[in-house]
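First up is the structure itself, then whatever we jot down about it.
Only one protein chain is missing; all other protein chains are in place.
Here the chain labels run A and B in written order, and each chain numbers its own residues starting at 1.
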Amino acid sequence: MSANPATERTPKRIGRRRGVSLLLNHSVLLLLVAFALGPMVILVFNSLKTQAELGRNPLGFPESFVWQNFPDAWEIGRFSATMGNSGLLVLMTVSGVLLLGGMAAYSLAKLDLPGSGLVMLYLLVGASVPLQLFLVPLFFLWNRLGLTNSLPGLALIYIATNAPFAIFLLRSYMVQLPRDFEDAARVDGAGEFRIFTGIVAPLAWPGFLTVGLVVSLAVWNEFLLATVFLTDQKLFTVVTSYYNFTAQFSRNWALTSAGALMMIFPIIATFLLLQRRFIEGLTQGGLKG
Amino acid sequence: MSSNDTFDALSRAMARRASRRTAIKGGAALASAGVISGAALSSSSGVAAQDGANITFWFDTTGGAETAQCLIDNIVNPFNAQGGTQVEATMQPNGWTATQTALAGGAGPDIVVTPGPTYVMELAKAGQLLNLDEAAAAHGWDQTVLPWALDLGRVDGSIYSIPHEVESLVLWYNATLFDEHGWEVPNTMDELITLSQAVQDAGLIPFAHGNQEWRPANEWFVGEWLNQLAGPDLVYAALTGEAQWTDPAFVDAISKLNDMQQNGWFYGGLDRYYTGASADTASSLAYGDSAMKIEGTWFFSDAMMFFEESGQEWGWAPFPSTDGTDIFDLGIGSTYSINARTAAPEASAEFLNYWFSPEAQGIAVSVCGMGPAPVSIPEELLEGIDARQAAMINAVADASAAGNYGYTTWTFFPPKTITFLIENIERVWAGDLSVEDFLAEMQSVFDPELAAGDVPPLPARS
Partner (left out) sequence: MSAANPRLDLTVTHPKVRFWQTLFFRRKIVPWLFVLPILLINVSVVLGPAISSVYYSMTEWSGVGEARFIGLDNFRRLLLEDRSFRVAFRNNLLWLGIFLTLPMAMALTAASLLAPIKRGALFYRLTLFLPYVLPSVITASIWRNLMHPDRGVGAQLSEWGISGFDRAFLGDPKTVLPAIAFVDNWHWWGFLMVLFLASMQNISQDLYEAARLDGANRWQEFRDVTIPGIRPTLVFMVLMTAIWSFLTFDYVWILTQGGPAGSSEVLASLVVKNAIQRFEAGYASAIGLTMSVFVGIIISIFVLLRRRGWEI
C-alpha cells in the first residue's frame, strides 16, 4: 500500500497496477468471505445432521442428510402462523420509517431546518436511552391508549426506536446529493413534498434500501418488545415462536439450526431481491461521474 | 451490536432454575379426561363461579414448551371442556419479564405465575395480587396444600400465592461407572471428598458441572454446602437473624466448596465450568466421563434421555452431609397467584383449586414429568412412573412433612443476597475475594433485607 508515487506516474504503469491489484482485492475479499461464511456453512451442515451425529461430528460435512429436520422445525415452530405477523410488522414499520424518517432527513439535509442542531441532538440522545429504562412507563401509556396487543401499536414503537438511526443515515446520503435537480424543480414551482418524493428520494435510493433492510432485520429479530407488547398468541411473531421452539429443543441443536435457517430465509431472500435493485438503483441514479 | 433485538437469557433467567426438557410418558393410564373433569366439577360445585367467565393464564415456556403444551392439553383443555369458566392459556417465551411489565403497567393475565416467593412478596406489597385468604378458606386449601408451602405464600400473614413444583438438590451419579470402579455412593462429605480424589486419580472428572447457560447454578452449590455442612438449623438461624453468615461453620463450608472447585473437580477447571453447557455436562455424566452431578430433582427427565442414549445406568442419593444425615434442601419452581385487577376473581380461584387438585397434579407428574405441587397425591395417581423418580418424590415429601429440611437459596433467601452470592462466589473462586470477606459482605447485603422484611416466610423448624 506504500508504493512510491514518483515511480508510478505513467498511465501504462497505472494500468498494469490495476490489473494486478484486482487480483489482490479478490484474494483478500475471499479470505473475508471464508471468515463470514464458515460458521454459517457449519450451521447449514448441522441443520442436516441427527442429534447423535452432531455430538460426534460437530464441524464437518453431514454423513447423511436429514431433510426431515426442516418440516419438523416448521411444524414445531408454528412458523406458518407467525411469519405473517412478522411480515406485517416489518411492512408497517419500514413504510413508516422510510416515509416519516425520510421526510425528516430531507428537512435536515436540504431545507435548512431552523433549529436542526437541536433536532439532531434530540435524536441522538433519544438513541442513547436504554430500552430497559422506559419499558414499564411505555407499557403503561400504551395500555391506556389501547395500543398493546396490536400490531400497529407495536409498529409505532418500532418506528420510534428505529427513527434516529434511519434519519441520520438517510440524511448522510442526501447531504451527498448535488443540489442542481431540486433547485431547478424549485424554480419551476414544485412543492417540497413533490421534490422529496419525486427527486431526492429516488436519488437517495440506495440509502433508502439500506435503511429499509436494516430496519426490517431489526424488527424481524426483535424479541423483548414483541413478547411484552403482544400477549395474544394469534399475534405472536416469528422470533416468539422461534424461542418457544429453542426452549423446547435446546438440546437438539440440529433441529434448532434448521429452525434458525428457516427464520432467516425470508430475510435473505428479500436481501437478494433488494441487492439486484440496489445495483440497478445505483446505475439509474445517474450519479456516476 | 444492535442493542435491542434479543433477550433470551434474560427470560431464561427469570423463568426457571434450569431448563427441564421433559419426556412425555404416554403410558400413564389416568390421563383420561373423564377422571379429571369429574373431579373438577365436584370440587367447584360449592362456589358460585361467574357464568362463562374467561380468564387468561400465561405459561412460561423458557424451560420447555413441550411441558407447557402437555399441561395445556392434559389439564387446561379438560377443564375448559366441562363448560363454564374458560381458561385461555398462552405459551409465553418471555413469561416473567412480560408479566412484570404488564403488571407494573396496569394489565397482565388473571393467573399470575412468578419464579418464586421473593417475587410474590414484591408484587403483593405493590398491591398487584389478590389476597387469597377467602379463596383458601372456601376451597379448603389448608387441607390440601402442605403447611410449609402454604406459609411460603404468605405476605404479612395473608396468603397471596401457592407454590408449584417442589424440588430439591440431590447427588446424581453414573451407576455403571461406580460399579466398574467399585466405588461406594458417599454418605458424608469426607467420603465425597475422598471419592472425588479417587475419581480424579482414575483420570475422570468428579462432577459434571457447568454454568454457561445458567449462571445462577452457582447458588446451588453455595446453598448446598451451607446447608449440608453447617446444617439447616444454622442456616435457619442465619436467615432469621439469630446467627451470622460469618459463622466459622459457614466459613468452613464455603472453603471446602472453594477447595473442590480449585482442585478442578467441577468439570476439570474453572474455565470449563464457565463454558460447560447443560447438554455437555449431561452427556459427560451419561457416557461416564464424569462420575457425579449435583443438580435438582428436575434433572430426572434429562437423566432418562441422556442415559438411554448412552446405554448406561444412573442413580441418585441424598447429598452427603457432615455426619451422614439425609438432608433435603427444599425449593419451589414457580408460584401461582391471582391478579388484583382480575374481573373474575371467583373463576380464577376456581381454576387454581382445580390446578392444585391431586388429580391435576397427578397428571402433571405422571404424564408431563413435572415436579409435583406441594399437595399429597394419592399413590394410585402416580402409578407407572419410574421407581427412582417415585423414590425421589417420596423422600422429598417425607422430608417436608418431617420438617427437617434445608433451605434452597432461590426459594428462601432474599433477592439481593441471592444475586450477591451468585456473582461473588465467582470472585472467591478467582482468588479475588477471601471466603471470610465473601461471607462478611454477604452479611452486609443480607442485614438490610432482613430488616426490610424481604426474607420469605420461614416455616418454624420442628
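General observations
One rule holds in what follows: a contact is a pair of C-beta atoms (placed from the backbone, for glycine too) under 8 Å apart; a residue touches a chain by one contact, two chains touch by 3 or more.
In this text the structure is predicted, and so the values were computed from the model without any measurement.
Interface note for the absent chain: among B:56, B:97, B:278 or B:353, the touching residue is B:97. Considering A:50, A:172 or A:233, the position touching the chain not shown turns out to be A:172 (whole complex). With the whole complex as reference, residues 1-3, 5-10, 13-14, 96-97, 100, 103-104, 118, 122-123, 125-128, 211-212, 215, 270-275, 277, 280, 415-416, 418-419, 423, 426-427, 429-430, 432 of subunit B touch the missing chain.
Interface residues of subunit A facing the missing partner chain: 1-6, 8-9, 14, 18, 21-22, 24-26, 28-29, 32-33, 35-37, 39-40, 42-43, 58-59, 100-101, 103-104, 106-108, 111-114, 116-117, 119, 121-130, 132-134, 136-138, 140-141, 156-157, 159-161, 163-165, 167-169, 172-173, 175-176, 192, 196, 206-207, 210, 214, 217, 221, 223, 239, 242, 246, 253, 256, 260, 263-264, 267-268, 271-272, 275-276, 278-279, 282, 287-289.
Please note the rule applied: only the chains that are shown with their structure count from here on.
Mean C-alpha position of subunit A lies 40 Å from that of subunit B.
Touching subunit B in their complex are the following residues of subunit A: 52, 55, 130-131, 135-137, 139-140, 142-144, 148, 161, 218, 221-225, 227-228, 231-233, 239-240, 243-251, 253.
Taken together, the subunit B residues at the contact with subunit A in this complex read 2-8, 10-12, 19, 21, 58, 61-66, 90-94, 97-98, 101-102, 104-107, 109, 213, 278-279, 282-283, 302, 305, 309.
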